[in-house]
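There's a structure below that I have some questions on.
With one protein chain removed, the remaining protein chains of the complex are shown where they sit.
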Amino acid sequence: MIHQAPILTIATLLLTAFWVPIIGMFKKESAYYIALAAIFIAFAAACGTLYSVLLHGPIHYHMGGWPPPWGIEFVIDYLNAGVLVLIALISFLTTISAKKSVEQEINRDKWPAFWSLYLLLIMSLMGMTETGDMFNMYVYLEVSSLTAYGLIAMGEDGALIASFNYVILGSVGASFYLLGVGYLYIVTGSLNMADLYRLMPGLYHSKVVFTAFAFFMVGIGIKMGLFPLHVWLPDAYTRAPSAISALIAPTMTKVSAYVLFRIILSVFHIQFSTMIIPAAKLLMWIAAVGIIYGSIMAIAQKDIKRMLAYSSISQIGYIVLGLALANRMGLIGGALHIFSHAFAKGCLFMVAMAIVYKTGIRNIDEFKDLNKKMPFTMAAFCVAALSMVGVPPTAGFFSKWYLVLGTISGRHWLMTAVILASSLLNAIYFFRIIEKTYFSSFLGGGGHGHHKTPTVVMTEAPAMMVIPILLMAVGILAVGLFNFQIIHHLLQFIVPGGLA
Amino acid sequence: MEFFLGKFNYWVYIAMMMIGFYAMIAKHNLVKKIIGMNIFQTAIILFYVSIGTKKGGTIPILEGAGHHAVAPESINVAHYINPLPHVLMLTAIVVGVSVTGVALALIILIYKRYNTVEEDEILRQLS
Amino acid sequence: MNTVVSIKPLLAVLVSLVGAFFILFTSSKRQNLRESWTFIAAFIKFGIVLSMMPVILHGKVIKLTLLEIAPGLSLMFKVDFLGIIFGLVASGLWIVTSLYSIGYMRGLKEHAQNRYFFAFALCLSATMGIAFAGNLLTFYVFYEMLTISTYPLVTHNEDEEAVKAGRKYLTYTLSAGVLLLFAIAATYLYAGTLEFMPGGFLNGHNIPIGVLQFLLVAFLIGCGVKAGVMPFHAWLPSAMVAPTPVSALLHAVAVVKAGVFGCVRIIAYVFGPVVLKDIHMWLIVAYFVSFTIIVSSLFALASDNLKRRLAFSTISQLSYIILGAALLSKASLTGSILHIPNHAYMKITLFFCAGAIFVKTGKKNISELDGIGWQMPITMGAFTLVSFGMVGIPPLCGFISKWYLCLGTLQAREFFFLFVLLTSAVLNAAYFFPIVYAAFFRQPAGGRPAFNEASLPLVIPLSITAVMAVIFGIFPNFTFHFFDLARNAATTIIAGM
Partner (left out) sequence: MKPLKLLALITVLITAFFLMYGVNEMPDWGNSSAPASTHVSPYYIQHSQDDTDAPNFVSAVLADYRGFDTLFETTVIFCAGMACMMLLRKKKK
């Protein structure tokens, strides 16, 4: 059974997604529970996959029994086993907490279709993580885009335009990716990643390979919201239904970031982007500008979801920076940041979802006394915010630590400064919210300290929403405290041999 | 001249693709953007399919295939064009159609909501 | 060096962490229960720290390696002479401050007391972590935790002034933290280790001199901001808007002492005397803090707000400690380390007095204090006693540490700093004695006020700490063996064991 785990993750979600609308025709409420059960099974299967990888090493799963490079294979090694579990876990928690919010924001008639697309989105993200075939990756990329277009369009006023812009840019991105695949195919004749990796050194100086690389970067860059290709992201995250923001923000960009890792590290060799062409250097600068740009834009926002979206752009920069540093610490830091940021951003968007669900407030200026209304939610918010700022012992600190080590050991002092400055910028916009929420009861009221406490009744979001949020907060701390275990068992293997 | 003629398939696809790409990012009319997207995707399909061709090759269906087995070694590879790009493009065509479908659905909704398909007018209404 | 593996340092950190959550989840209506959590945690913590002392006094080091948090880097606790002094001071004074807090918070019917006690307990956990940290990364983890957990205390009043002070506090400390992080990361890459060693671990790694100088500056600014070294001190007087117990424990003991403690750790346990002399930086550091010692005393002279004056006095006294460490002689190190507990006991008494006056009379400024000595004789008596100690008059504890500091300047043959110390003593007298004079020898407009002392939970703590300040002056080794610990610490640092 365990050796079928990789395909079970996909198959469960796929089959359920087909049945959800049919069963949903008779009983709309059941759609959610079926979806939840499916995601749970997929999560279990993902855990099984990870277990098997840890025990027996990387898994090669040949679809239909055709060996690569003729058939399609799933390759699950240490990095993507981790990402797989991450995606499964976060989707599972988000799904639990999303129920009420979806019921509030989405018309009842649309639930079955909604949950079906929701399942397919998660399925495609898992597929992107597992596959070892370039073209198969493209298909998943398109499934994830298509489902996301539909789901984002279900949001508030303006979501249609946000979604349409995403359609245009997403298609450009996917098409560029497809062109990249075509260019590689034309000079290698292969679509299998491992096969390409083997063939690549002989083709380093081919202009075709270089062009393919550029198209991959742009294509995936659009998908992951890398500056300056991020233009679709803030609107899409802001306008989408809260539950969808909470799902795609931590998972979709992270999976795309993972794909970038995969392509740079295990399709092209890392030496290609550092020695042959100056891609690493260029990416590093793009990432640095993106980090600062995202942070500054986030400071300027009033809407919490939009602020978080810009913060995502900045955090994506961290991941790319780690990759672009192309040394041991940098790569580990970048990869760890996939994990720590997924938890932190997931938690933050879930908090935003709970706040919107319970109070309808989106504007940060109205957050006053929210801590008394929703103490647990806001506590989780604080933990996640501290992780974003990079305060130990949260996960964000440790990824930042490795990134700083990476920049220093590569002697990129300016990049060190960028990371450190950005954590201060993050502090500005997160502490602004914390200040508004916790410490502004008497602001503008005049007088000194000891007034009567204003009576604010606690109206916490339902337990089903809050418990996953708290679990995410625990996850942030767990990733932080056990980061060495994650690195030791999963991430250290991504560092190619001979890299300092 | 030889150089240009030898690679004319690429020049054609690049020209097509750029027309589509320009329409996607420069046109304000949403429908025109979608048309641009279709041209773009068609260009990629053209590109892929042209990879598969071989001079003197025929369609990728085994000749003389009966119920008796044909020894793999006896098949002349150069005789048939490469089937793989065709397969890939079958998928890509379907994807293209699906994206177009969703995009058109969005346009319908946008038109219902804003009474226009011109991007700048919609943005004006939104702000 | 003998090492003992024990879980006690971890327990000392965890006690108040767990206690903090008990406090948080106790309904705010059940004050007694909440406050008993505080007390239980405080006493257990103090007991744990105290129980570690015999082992340390025998020259052993308690070590506990927890999870590995990076390749070759663990979350590690290491209790040595220096660490246990800080641990003892902080945990001991927490008990006293808890009692005082209860009196203060109840007396003023403050809001959000749950949050207050929660953050307070959290701060103490962080402080213990700093005291017992075995390497720079562990130190940094708790250092940042302290920064964050102090923030709600600074902003406690939730009015405009408090919010502004909070922002200022965060701006300064987080920026410093970032700088510290950079320095730690660079040190790790150069030296390959971060474990504190008496006498430093940077020796013999062939690190270029320029890098070492740069690192020292980064480290000292990183820690110096919390220690209020000028020109990075501006947050400290602003943070005085916090409730007085906060100012007392955190701005006389925990936070600023954590900064100073960090400076001492860095000078003595990261760089060490040998390296520091090799890179020609020790004198520069010493001159730098001397400037702070003198100038902040002048600032103190100029301020009328009592807590503000105390804050500037703190800034000045903290720099004594750094100066002592920077002079790198055995006597100066002894004096410097000894000044950590001594100053803590004295300064906390002064803050307690200021708080008691505020709770009872609502007065904040020195100019309003005429004749208050007759109204609150115990409070002002303690104040008077301790201000003698601050100036350095025997038999109070301030005398011993200052004596060793002066001795240290002679050992180091840097007579300029002797002059600095003596000038500062005169300035201390100049800003403390007028308060005492006004309290006892001036009469307010309405005639001499009647006896009207603050409530017991306020008076008892300040009496205890004042008495302690005297006892430590006469018997420096009383119960806690501060003197032996300090001297042993200095010996190990100089010997580079």
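Points worth noting:
As written, the chain order gives the labels A, B and C, with residue 1 at the start of each chain.
Here is the rule we use: a residue touches a chain if its C-beta (ideal position, glycine included) is under 8 Å from a C-beta of that chain, and two chains touch if they have at least 3 such contacts.
The model shown is predicted, which means the values in this text are computed figures rather than measured ones.
Here is the thing to keep in mind: the chain we left out touches A, B in the whole complex. Set against the missing chain, the residues A:Pro6, A:Gly82 or A:Gly150 yield one that touches it, A:Gly150.
Note that of A:Leu8, A:Leu79, A:Ala212 or A:Leu491, the residue touching the chain absent from this view is A:Ala212.
Note on the undisplayed chain: of the listed residues A:Ile23, A:Ile41 or A:Ala113, the one touching it is A:Ala113. Considering the whole complex, the residue from A:Ile2, A:Ile23, A:Val187 or A:Ala379 that touches the absent chain is A:Val187. Touch with the hidden chain on the side of chain B covers residues 6-11, 14, 17-18, 21-22, 25-26, 50-57, 60-62, 65, 69-70, 72-73, 75, 77-78, 80, 82-88, 90-91, 94-95, 97-99, 101-102, 105-106, 108-109. Where chain A meets the omitted chain, the residues involved are 14, 17-18, 21, 63-64, 66, 69-72, 107, 109-110, 113-114, 116-117, 120, 127, 135-136, 139-140, 142-143, 146-147, 149-150, 153-154, 179, 183, 185-191, 206-208, 210-212, 214-215.
The working rule: only the chains that are shown with their structure count from here on.
Taking each chain's centre as the average of its CA atoms, chain A and chain B sit 30 Å apart. A separation of 71 Å divides the Cα centre of chain B from that of chain C. Contacts with at least two other chains are made by no residue of chain C.
The multi-chain contact residues of chain A, meaning those touching 2 or more other chains, do not exist; every residue touches at most one other chain.
The residues of chain A lying in touch with chain B in their complex are 135, 138-139, 142, 145-146, 149-150, 153, 157-158, 160-161, 163-164, 167-168, 171-172, 174-175, 178-179, 182, 185-186, 191. Listed in rising order, the residues of chain B touching chain A in the complex are 21, 24-25, 30, 33, 37, 40-41, 44, 47-48, 51, 84-85, 88, 91-92, 95, 98-99, 102-103, 106-107, 109-110, 113, 122-123, 126. Within the complex, the chain A residues that touch chain C are 386, 389, 391-393, 397-398, 400-402, 404-405, 408-409, 416, 420-421, 423-424, 427, 431, 435, 438-453, 481-484, 487-488.
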